[in-house]
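For this view, one protein chain was removed and the others were kept in their places.
When the chains are written out, they are named A and B in that same order, and each has its own residue count from 1.
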Amino acid sequence: MKINGKDLSRTYYRRSEGSNIFTAVKDVNIELSPGELLEITGRSGSGKSTVLNMLAGLLTPSSGTVLYDDLDIYGLEDKERSAFRNEHTGVIPQGQTALSSITVLENVLLPARLYNREASEDDAMELLSFVGIEGLKDVYPDQLSGGEMRRLSIARALINRPSVLLADEPTGDLDDENTKVVLSLLRNTADKGTAVLLVTHEEDAREYADRVLKMNGGILKEY
Amino acid sequence: MDKNRSGIRIMDVIMAVLGIVFLLGIIFLFGPCGPKEDGSYMTCHWAGNAETGIASVLLILSLMQVFIKNKDIKTGISLSMIPVSLLGLFIPGRLINLCMMHDMACHLKMHPAVTVCTILFAVMSIINIVLLRRGEKK
Partner (left out) sequence: MNFIKSLSFKNLKRKPGRTIALVLLSAFLAFSVFGGSVVVLSLRNGLKSYEARLGADIVVIPNQARSKGTLDSILLQGIPGYFYMDNAYYEKIKEREGVDIASPQFFLASASSGCCSVPVQIIGFDPETDFSIQPWIQESYKDTISDNDIVVGSNITIPVNKKLTFYDLECDVVSKLSPTGTGLDNAVYANMDTIKQMMQNASDLGFDYFEGTSPDSAVSAVMIKVEDGYSIEDVNNDINIHVRRVTSTPARSMISGIAGGLEGVSGTITVIVVLVWILGIIILIVAFAMISNERTKEFAILRTMGASRKMLSGLLKWESFLIGLAGSVAGVLLASLVIFPFAGIIRNKLDLPYLLPGIGTIILLALGAVIISVGAGLIASRISSSRTVKNETGLILREGA
């Protein structure tokens, strides 16, 4: 599945000494193809996460469209868009993103269970092995390290075998070793045919990406 | 700590407090009717004595439960509290008669208070057993 973001813009209203309108993203055009790992880099606050969230269907653009193949996802109702996201898109949000009231295994299965999809415990275990935390399946997230939590997020994002994987700063506060592990996993996922978008300011990520774009002041350019 | 041992649990403490309330209550607050003018006792006096005994036993058992760490023994103690509580429930008015008139102290205060305490003990014992065994299963 190919993602196409056309003329995407996002403005916010906020109180400030200058203008009350803040443009986080301006006229961004972006394409993401299957089997490709596309990196968007840039400073904090440059608008990279905003682009990712708009592509994920989680943040309505102020203008522009997001097409998955030919489907305009913002033309769908919330219920349909959510179901579509569940089936086709894996999202790895920023920060600590596990549900604390369920175990690691249950967290991984969560996207499948939401819509009663076919993923079994064996599928979840396979993913936990893939990310290297199969021994922690019955542990609760509050007992995981940062690196383990990120690996959990990756496994969870892949349970429904999505055609698209969107990762927002997945190596955020990780040490070098864990950073390498996570980036390798993302590369591996892309090699299996998934379209992967990696938003990061990690310099080491460049060697894992097929293409790198840079976000600066809301404008997206080739790196 | 060994999985079959536990420290002082909230449930054990609650049951011990209930035991204290029951025993002190039956002695000072909701006891049976007093003696007649000639000094002799009515039948409810003996029901009150029996309930004092039951309350003492329940208090001792609940204190043992607080301080004994072995979970299997705690379970056994809670199990034993169930028939003891039920005995306490059936004494007034069934195993030992109370006064004939329902507006006497034994009917108004002792019987309802004993009913509430013994039912609470029985229910809490069952809950305690479930909690102890659930810890076991994990």
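Please note the rule applied: contacts are C-beta pairs under 8 Å (C-beta built on N, C-alpha and C of every residue); 3 or more make two chains touch, one makes a residue touch a chain.
Fair warning: this is a prediction, and the values are worked out from it, not measured in the lab.
Only one of the listed residues, A:Ile40, A:Leu59, A:Ala155 or A:Met215, touches the absent chain: A:Leu59. Within the complete assembly, residues 37, 93, 97-103, 107-109, 111-113, 115-116, 119-120 of subunit B touch the chain that is not shown. Mapped onto subunit A, contacts with the missing chain fall at residues 49-50, 53-54, 56, 58-60, 78-79, 82-87, 89, 91, 93-95, 97-102, 106, 110-111, 113-116, 140, 156, 168-169.
Simple rule for what comes next: only the chains that are shown with their structure count from here on.
Each chain gets a centre from the mean of its Cα atoms; for subunit A and subunit B, those two points are 59 Å apart.
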